[in-house]
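All protein chains but one are shown at their positions in the complex.
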Amino acid sequence: MTCVRNWGLAGVLALAGISAQAQGDIVVGLQLEPPHLDPTSAAAGAIDQVVYANVFEGLTRFDPDGSVGPGLAESWDISEDGLVYSFHLRSGVRFHDGTELDAKDVRFTLDRARDDTSQNAQKALFAGIETVKVIDPLTVQVTLKAPDGSFLFNMAWGDAVIVAPESIGEIKHKPVGTGAFMFDDWVQGDRIELVKYAGYWGEPARLDHVTFKFISDPTAAFAAVMAEDVDAFPGFPAPENLPQFEADPRFQVLVGSTEGETILSINNKLAPLDDVRVRRAITHAIDRKSVIDGAMFGLGTPIGTHFAPHHPDYVDLTSQSAYAPELARQLLTEAGYADGFTITLKLPPPSYARRGGEIIAAQLRSVGIETEVTNLEWAQWLEQVFRGHDFGLTIISHTEPFDIDIYARPEYYFQYDSAAFQALMAALKAEADPEKRSDLLVQAQKMIADDYVNAYLFQLAIPTVANARLRGLWRDAPTQATDLTAVYWDK
Amino acid sequence: MRRNLILGTGLSAMFAGAALLSFFWVPFDIGALDIANKIKPPSGAHWLGTDHFGRDILSMIMVGGRTSIAVALVAVGIGMGLGVPLGLAAAVQRGGWLDEGIMRANDLIFAFPSLLIAIMITAVFGASAVNAIIAIGIFNIPVFARLTRGAALGLWTRDFVLAARVAGKGAVRISCEHILPNLVNLLIVQGTIQFSLGILAEAGLSYVGLGAQPPVPSWGRMLADSQTMISFAPHMALSPGLAILLTVLGLNLMGDGLRDLLDPRLQRGQR
Amino acid sequence: MLRYVLQRLVSLCLSLLVASAVIFLALEIVPGDPAAYMLGLNAQEDTLAALRDELGLNGTALQRYGSWLSGMLHGDFGISYTYRTPVAEMIGDRLWVSLPLALFALGLSCLIAFPAALWAASRRGTLGELGVMGMTQLGIAIPNFWFAMLMVLIFAVNLRWFPAGGFAGWEEGLFAGLKSLTLPAVALALPQASILTRVMRSALLDTLGEDFIRTARAKGLTRGQALRRHALRNAMIPVLTIIGLQFSFLLAGAIIIENVFFLPGLGRLVFQAISARDLIVVESVVMLLVFAVILVNFTVDLAYAWVDPRLRGRR
């Protein structure tokens, strides 16, 4: 046992070993393996993790800070009424199979995503499109049904990357895009390999060869990084190990923010949770700091509403649902539940949910609410909670960017049905003026906080552990992506 | 060789006793989390330290033992409760249709990879201690059925069974009065071994998240929880690991000791 | 003999048929829609329907069973719901990890167990025997995933002799492949070797108590000669049974160890497939494993006949 106990020390003392990798190669660890490699026909974020920006590009793209910038479209014009977008494509862009990118490919991509038989997981992104017209080989005109302030943002999603009709048949296993890296090999269950694409239109990648290695088990991930089997691990699954990496000169740790609002979702239609006092009691029973410390080992920013703290329009409403167990008990008594009640708490697999669930269960118990905890696989969670609405409470991180509009959907799984909020969202959608939009957004944040729709816990942080000599990695994750185009080894 | 028996019984009794004690008293309430005090090494207050939620590990081991022991015990109970009658029935007429049917069904269960089926069962019905019990219990049935049948076939050829038949007794009565009592030793020994295997199986299932669910602690889940922290908080992984190891070791030693003690070959007057 | 083999083959096929029905029925009641899993939170109803149609999830149960079964007979296990590749290919790839791993572990287990058992049996009642038996008790009692975790910490993270996990691939060379399988194989082999040692030792001791050993000793054989020439082969029958059981266990039971070492093996494939509701993969892998177990049992039966002349003439 001595070996084990001394291990931490020995790890620290171990000299930074000479990496066996050549300076143009990198091994990136990822927790989830994609089921296939077509980002336009599945929800799996794991697909974007591998291919977004590396293999596939869209008309617009997310930059590391989350802003939307030009992608394959060099520039665009928007008509006065906000209905017609004319995208000007870059010239000389070639797909990995050598075919040239032109406006027909864009039209193909958008039409395919909108089609009745489309399997696009984010079909709503394209729902506003009325027509797509090819003006000339490098210009494409998109007409919307109604003005949409977030259309450019929508086009940056991984689900909207441009694909070519020539290679669509094999896209799931031999993806052909326009990015700086080409797909090379996939050993299922183990790794995916990419190589540098010499014919890239933009700044060429500085790495020659990229290997994504899939390690789902947190312990295995830790061991793999420590043993330097992998050079970088974005979204490192065990926050408890970060201090060790920070203390080790061989590694750097980047803690970034994501679009993931992590919330304790409440079934607003299920008694007694349909009583706002009960929901409010629940939020006051929860100590966010304990949850963040216990489940995430301190990673994560507390939030008081469903909005990303790094967004300019964010309002800090955490004090409105501060930890106050006495108040919680009082509210329960008011609502007629002085003796508490029992409710289900269904938890999906990620550790924030499982660990957070245990902590929240304990906190709720101390104000008299008993929980029946059930751990679910993702498929079961989707079936029971998301589609079946068969739950009382659940913990989930909503990682889609800018998704406060889900509160305007009464059939959405937490079943918040407020005419006022729906009207607010309709107004937002039609509003193009940034000032007024910002105002509406603040109103929206306050409205859901006042209604205590859900208990808002924290904004999910994303830790990336990497070799100390790696440069150019993304810190934040405005979308699920591992953009390696700018990554290089420091000499 | 009473040494095995004493050591084994001592070890098993220690953990079983601690688990029983936890119904009445534990050093610290494990329901109350104390995040501020998380991952503290062993100290005077917390003999085995605290875990990632600041809970007392000694208390967790005591309460967790309840789950691990209960799951294994009930699984053995299922195995015995169904396997022994099946084995007895199969042995009544060697090669008869009942015997063939039961043994073929046994072979079929044996042909399925046990862990995989356990995972499938929990996938179908959800992860919980009850489903873990069922999954482990199912695979105990053919073990006991086979063992019982084999030994019962031997007993059916003995003259005292013939004597009972001469006395006009039927198969059921003979199975209960003459066959079963003579299998008790064998069943106790095998039961001990299956019990220890059950504890290991529960640990394995909980480790992959398919056993007992929070907030109920179990040794396997403690191991799983402590896994990522083993490098900086080895005490969290060592305690449940050793609890499993020592309990299983104790049960196996006890099984061996009982086998020696109860082995009919060593008993006087019984060849 | 030929007749015996044929007869066994027929019953083997029947068992497989029953097993396939059991597997199919069991998975019919698994809740969870693979299409919903694949398309995630924002999927729309018509998208789901389109996908379900493509996956062939809309037929009746009997139709699906029939097409699965007939496909399997042609070596076509269907297309994975999530990976969208032929299941047969996926299984083939994974088998290249799982099979060598199982063989490696089994080889290690035998390599440890045979000498240990012989040694312990020939030195009955000595401290050495006590030591070996104590070690085997520990080997059985240690949860092997825990042991694997400790080994990773020591040999991969600290000493860096072996990779912490993953599989280098056979194209990297035999040595690299074996190297990445070493720690998992050791973790798997430890309990197996302990069990095998105990079984073999007690089989040897039982055999040593047989009359024919006394006869052999009366001929002038030393204790050791009698052990090697007469007891060993007779003790092989229970040992063969255990080896057969262990092989099938290793092929399928490595799930947890494959997770610890993130090996792309069959166990992990099926584990992932279950959580992703990729039922066709689950069905096919379980079927394959059942087939493997039945085949191994069949081989063990033939091995019995090879070892024991009493079984050759019979049946």
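Note that the chains take the letters A, B and C in the order they are written out, and that residue 1 is the start of every chain.
One rule holds for everything that comes next: a contact is a pair of C-beta atoms (placed from the backbone, for glycine too) under 8 Å apart; a residue touches a chain by one contact, two chains touch by 3 or more.
Simple rule for what comes next: contacts and distances are computed from a predicted model.
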item: Chain left out of the displayed complex - its UniProt protein name, from "Fumarate reductase iron-sulfur subunit", "Heme exporter protein B", "Glutathione import ATP-binding protein GsiA" or "Methanol/ethanol family PQQ-dependent dehydrogenase"; value: "Glutathione import ATP-binding protein GsiA"
item: Chains on display which the left-out chain touches in the complete complex; value: B, C
item: Hidden-chain contact residue, picked from the options C:117, C:152 or C:216; value: C:216
item: Interface residues of chain B (partner: the chain not displayed); value: 158-160, 162-170, 177-178, 181-182, 264, 267-271
item: Residues of chain C in contact with the chain not shown; value: 3, 7, 10, 124-125, 210-212, 214-223, 225, 229-230, 233-234, 307-310, 313, 315
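Here, only the chains that are shown with their structure count from here on.
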item: Chain pair bearing the highest count of C-beta contacts; value: A-C
item: Chain A-chain C separation of Cα centroids, rounded to whole Å; value: 39
item: Interchain centroid distance [CA atoms averaged], chain A/chain B, Å; value: 44
item: Contacts with 2+ other chains: residues of chain C; value: 31, 149-150, 153, 157, 259, 274-275
item: Residues within chain A bordering two or more other chains; value: 4, 7, 11, 219, 226, 349, 377, 380
item: For the chain B and chain C complex, residues of the former touching the latter; value: 104, 107-108, 110-116, 119-120, 123-124, 196, 200, 203-204, 207-208, 220, 223, 227, 230-231, 237, 241, 244-246, 248-249, 252-253
item: Residues of chain A touching chain C in the complex; value: 3-4, 7, 10-11, 14, 17, 33, 35-36, 42-44, 116-124, 172-173, 187-191, 213-217, 219-220, 223-224, 226-227, 229, 349, 377-380, 382-384, 386-387, 400
item: Complex interface listing, chain C residues touching chain A; value: 31-34, 36-44, 46-47, 50-51, 54, 82-85, 90, 93-94, 149-150, 152-154, 156-158, 160, 163-167, 169, 259-265, 268-269, 272, 274-277
